[in-house]
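What follows is one structure encoded as structure tokens, with my remarks underneath.
Heads up, one of the protein chains got dropped from this complex, but the rest are sitting where they should.
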Amino acid sequence: MAPGLEPGAAIGKPLVIAGLTRRFRAGKRLVTALDGVSAETSAGLVTGLIGPDGAGKTTLMRLIAGLLRADAGSVRVFGTDVRADPLAVQGMLSYMPQRFGLYEDLTVQENLDLYADLQGVATAARPERYRELLHMTGLAPFTARLAGRLSGGMKQKLGLACTLIRAPRLLLLDEPTVGVDPVSRRELWEIVDHLVRKAGMSVLLSTAYLDEAERCDEVLLLHEGQLIGAGRPGGFTQAMAGRSFHFRLPGRSKRALQAALATVQGVTDAVIQGEAVRVVLEPGMAPEAVQLPGFSGLTITPVPPRFEDRFVDLLRARSGARGGIVPVAEAAQAGTAETVIEVSNLVKRFGGFAAVDGISFSVRRGEIFGLLGANGAGKSTTFRMLCGLLPASSGRLQVDGFDLHHAAAVARGRLGYMAQKFSLYGELSVAQNLRFFAAAYGLTGARRAARLDWALREFELGPRADVTSRDLPLGFKQRMALACALMHEPDVLFLDEPTSGVDPLARREFWRRINALAESGVTVLVTTHFMEEAEYCDRLVIMAQGRILATGTSEELKAATRSASLPEPTMEDAFIALIMADNAKTVEAAA
Amino acid sequence: MNERAMRLRGLIRKESLQILRDPSSIAIAFILPAVLLLLFGFGVSLDARHVTLGLVVEQPSAAAASLTAQFRQSPYFVPQEFSNAGTAQTALADGRIEGFVWLRANFARQLSAGHDPAIGLFVNGTDANNARIIENYVQQSWTIWGAQQTGSANPAPIAVQPRIWFNPAVRSRDYLVPGLIAVIMTLTGALLTALVIAREWERGTMEALMVTKISMHEILISKLIPYFLLGMGGMVVSVLIAVTLFGVPLRGSPLVLGLAASLFMLASLGMGLVISTVAKNQFVAGQIAIITTFLPAFILSGFIFDISSMPPPIQLVTHIVAARYFVSILQTLFLAGTVWSVVLPNLFALAVMAAVFLGVARLVARKRLD
Partner (left out) sequence: MLARLLALVIKEFLAILRDGKSRAVLIGPPLIQLIVFGYAASFDLNHVPFAVYNQDHSAISRDLVADFAGSRAFQEVAVLHGPERIRALIDSREVEMVLDIDPRFSRNLLTNQPAPVQIIVDGRNSNTALLILGYANSVIADASAAWAARHGAAEPPARLEPHALFNPNLDSHWFIIPGIVALLTQIVTLLVVGLSVAREREAGTFDQILVTPLRPLDILLGKSLPGLIIGLAEGTVIILATVFWFGVPLNGGLLQLYTGLFLFIAAVTGIGLMISSLATTQQQALLGAFMFMVPSIILSGFATPIANMPAPVQALTLVNPMRYVLVVIRRCFLEQPSFSSLSLDYAAMAALALCSLTAAAWLFRKRVV
């Protein structure tokens, strides 16, 4: 069978979803992953399925692929009901699951051969198809390499190639860009664009990155299992026109400004972006009307709206909640010159491979410092060395005057640590987790009682104190993880991918607390591969292949990329420019 | 080539490549059985030889000497002398000797007076099996001695002529090694598949497979064939070790052995498939595989413990242990030859078990994630 593209054969809509509901049992609770979702997509377009982790994106994908059975409602793919004939539907679509099933102990070519066999691609048609896919993914030089030895971005591209070995009528991509570096992300998008435009394929692509929505032809917005919006992304963004502004007040703490703005009546959203605070106002509200006692001489510049503004707006409208108010004391010692974290010429080798290759930076007290990089850039290794979890191969590192790997256990009592994916004891209840960490940090007596009380109150965990923590929603897990990390009022806080996958409101709430901590003098070190989060940092380093490519504030890094063709570069643009320049240098050196 | 054949070819090729590249499955299939068989083949033996037997002779005499000489000549005993029963009893309690024979001071006098003196035999009954074997050995020596004393060739009116068929030397290794093969193959069969499929679930490759047009039986068949061959390879290694290294005779037809092993392997793999499909994670799969394979095969297969002596409800339980049938076939094929009256019903039972497990595996393995 030739890869059937049959343009014009797409009778009807690629996807018609009606009243789709699906529940799961999590412990004793029944969780509704999808709650009466109805939607349609159009042929030949890239439809984005946008929402935070836990919104129900993967469940929806699996229902469409016939891997799950709906509790109610139906899914039709080009008119065929999935429930009635899953094999026929599976014959029409290709699906790339979130962690695509590459066989890591098979080579690139063997993986392609396997999926060509599985998809029934005729032997004669293969060479041409392989050539096309390998060219498009840039994997042609690596066909004999084991898939397990590829970088994260290359793995995703190989997964995509395997999925596309037989051109399907409908392509399902579940978070293809998660954890991938911005360069590979851009390349993945190019492959997707290329495919759709050229082959007329219909694509459903899910993502938690709101900035990717703007690259889709149409979007479906999913939140807590419900469809909260559908349409062209431009339409979403345009609805927000004239409501977004940058507020600046040089010489004053941007964090205090942000905290103040966030509480003002009529402000939908206020986040730190570099040196400015990006504010979204309620419809009809003029920026001059913002009453901000104590802050005079504000510079206000209008900025173009973005997709996230609309998403936040929609969520605010739904929840109505503004979150608790965290007063930010504009502390005097904030941003003093005292150095808390000092890293010089740090190297970590695993065998012959240098995961961290001679990096240096320093962090001052009360600063929020970011380590930005893709998976495998070396930021997690650096992070683990700083926490004392890994010994350094060479170089010097000090946290609050100690090398934690060699220092006495007591020295660790001054740092707080929040791991990736908020790892806590899933079997224990919220209160039991808190009690354990209080004891682990050596809190006793009245202080312990006071801190436990503080944690339950401050993070609004009281009503859920007896819930087994594995069953908590993601946002609450994150709060609990932060509560555990702050139990002993640490001087230095290490955050590893702190907000990956949580919804924008939870992310804002989280950063409000972090900002308040930084203002009170706590030093915060954050790793992230999330460009947006980099904007919240005072200063950051960009890492790739174990080295630091650039250090500075986000403004400085962006400014370095500014050109006539790119007057308003984003953090991602800056990142890509740095990587490209670095690659060029490597090639030059090799030549 | 039609699509179905192409899909199967692709999957089998993939599975074979993975086996070749992943040393752990080769280790489980070949090295684990070989090591276990060597270890246990040498380690497991039930023959009570070299019994440390205490001899308490309170007063030396010609009669006592003739009796103790009997024990010294016996190949079964390592005799140790004690002057009184008290020290012997202490030695027995401390585990230094396994039993002792007590000839009281008046032994010779009573014997010559025709008073039928008592010879005390004390054994440590903690290990009842061992105790019984020691009693038998002592009794043999005593009987011979008795015959010498009365000068008659008829120590007991009834003369027992024991005939132990198939294994006249009563080498326990000859029946334990075939049994061990069954125990070990149960383990590797279930462990191989249980871990391998669970691994596909964990790595997310199963999800990617399931959305292709492939059907569930194709997935199962493609898993079965390579691991079946791998398991049979392990089986061949085990049989070779048994025959060449342990010198166990193989009296039956190798062809029938191959057939029985194939059916047994299918049953074990089927069980592994069921476990891994139900468990979906390697940890639970491994745990279930251990609880449901190794110990039952060890204790309930008739490999060491006699099934007909178990209480009826337990005997009923043994019927769902595939190793039971395989142990019976192996012991018969190795020691007795191809006895169809044993082999056929057991082959039939194995075929039924293989069919049931594979059928259940097919039923529980749905092409869905819920």
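Lettered A and B in written order, each chain numbered from 1.
Here, contacts are C-beta pairs under 8 Å (C-beta built on N, C-alpha and C of every residue); 3 or more make two chains touch, one makes a residue touch a chain.
Everything quoted here is computed from the prediction, not taken from an experiment.
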Sole contact to the chain not displayed, among B:Ser61, B:Ser238, B:Ser276 or B:Thr332: B:Thr332
Chain not shown: contacting residue from B:Ile241, B:Leu300, B:Ala322 or B:Ala365: B:Leu300
Among B:Pro79, B:Pro117 or B:Gly233, residue touching the chain not depicted: B:Pro117
Selected residue (touches chain absent from view) among B:Asp174, B:Glu200 or B:Glu218: B:Asp174
Absent-chain contact - pick from A:His405, A:Arg547 or A:Arg562: A:His405
Chain B residues touching the omitted chain (full complex): 36, 39-40, 42-50, 92-95, 107, 111, 114, 116-133, 135-136, 138-139, 142-143, 146, 149-150, 152-168, 170-172, 174-175, 187, 195, 282-284, 286-287, 290-291, 294-295, 298-300, 302, 304-306, 308-311, 313-314, 317-318, 328, 331-332, 335-336, 339, 341-342
Residues in chain A touching the chain absent from view: 384, 387-389, 391, 404-405, 409-413, 415, 417, 419-421, 423-429, 432, 435-437, 439-442, 444, 468, 484, 494
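Definition applied: only the chains that are shown with their structure count from here on.
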Approximate Å spacing (C-alpha centroids) for the pair chain A, chain B: 56
Chain B residues within the chain A interface of the complex: 1, 3, 6-7, 9-11, 13-14, 17-18, 21-22, 200, 203-215, 367-370
Residues of chain A that touch chain B when the two form their complex: 1, 62, 65-69, 86-87, 90-91, 93-106, 110, 113-120, 123, 162
